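Quick one: structure below, then a few questions.
Subset of chains shown; positions unchanged.
Which chain is which? They are A, B and C, in the order written, and residues in each are numbered from 1.
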Amino acid sequence: MDPVSAKYIGAGLATMGLIGAGVGLGVLFGNYLASAIRNPSAAASQQPMLFLGLALTEALGIFALVMAFIILFVKVG
Amino acid sequence: MDPVSAKYIGAGLATMGLIGAGVGLGVLFGNYLASAIRNPSAAASQQPMLFLGLALTEALGIFALVMAFIILFVKVG
Amino acid sequence: MDPVSAKYIGAGLATMGLIGAGVGLGVLFGNYLASAIRNPSAAASQQPMLFLGLALTEALGIFALVMAFIILFVKVG
């Protein structure tokens, strides 16, 4: 297989790393909403934790996206 | 494998990145609805969070779709 | 592998992106029904949110389907 072909396939595989962040964000926000609607007065105090979890989970998706771009456009050895 | 063949397979693999956003959105809206129906008066105040989570999760699916288009139609090195 | 063979394989892989929308829609409607049966009077007011979540989750499945058609019938490079 020539390297250019492998770039296309490798980038496709790396894009699959977005699956985890998608599931994770859905679970994270879903659980937050379920609780915040049951007890709205306590939800505001937990928003820093919501945004921390959101940033860390989203970051994992961005890592996968960046890796896909690196595989596609960076020339190695 | 020639590069054109690899484009087709790579784009197919990248499209699988949509799985995560699909599951995530379902969990997110499902939990929101479960809680909003139990306590409808508190649901309206949490809708900004619903739309934030929705936008971020949907974005991960769009990233995967865009990557599939890039693999399919952009010519690299 | 010749390009026509790769089209068939790539389209098959892209179709797997429908998995997520299937799981997500199931979770979404399942949670809606579980809550609507527990508190039927509040369920009607939440139906706009149900249809929003349904449309966005279904869209991710349609994206995967469209990408499978593109891989199968569009000639690249």
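Just so it is clear, a residue touches a chain if its C-beta (ideal position, glycine included) is under 8 Å from a C-beta of that chain, and two chains touch if they have at least 3 such contacts.
These numbers come from a predicted model, not from an experiment.
*Asks:* Once every copy is counted, not just the 3 shown, what does the total come to?
*Replies:* The number of copies making up the whole complex is 5.
Just so it is clear, only the chains that are shown with their structure count from here on.
*Asks:* Would you kindly tell me how far, in whole Å, the mean C-alpha position of chain C lies from that of chain A?
*Replies:* 19
*Asks:* Rounded to a whole Å, what is the gap between the Cα centroids of chain B and chain C?
*Replies:* Their C-alpha centroids are separated by 10 Å.
*Asks:* Can you list the chain A residues in contact with two or more other chains?
*Replies:* As it turns out, chain A has residues touching two or more other chains at 19, 22, 26.
*Asks:* So in the complex, which bits of chain B are touching chain A?
*Replies:* 1-3, 5-7, 9-14, 16-17, 19-32, 34-36, 38-39, 42-43, 45-46, 49-50, 52-54, 56-57, 60-61, 63-64, 67-68, 70-71, 74, 76-77
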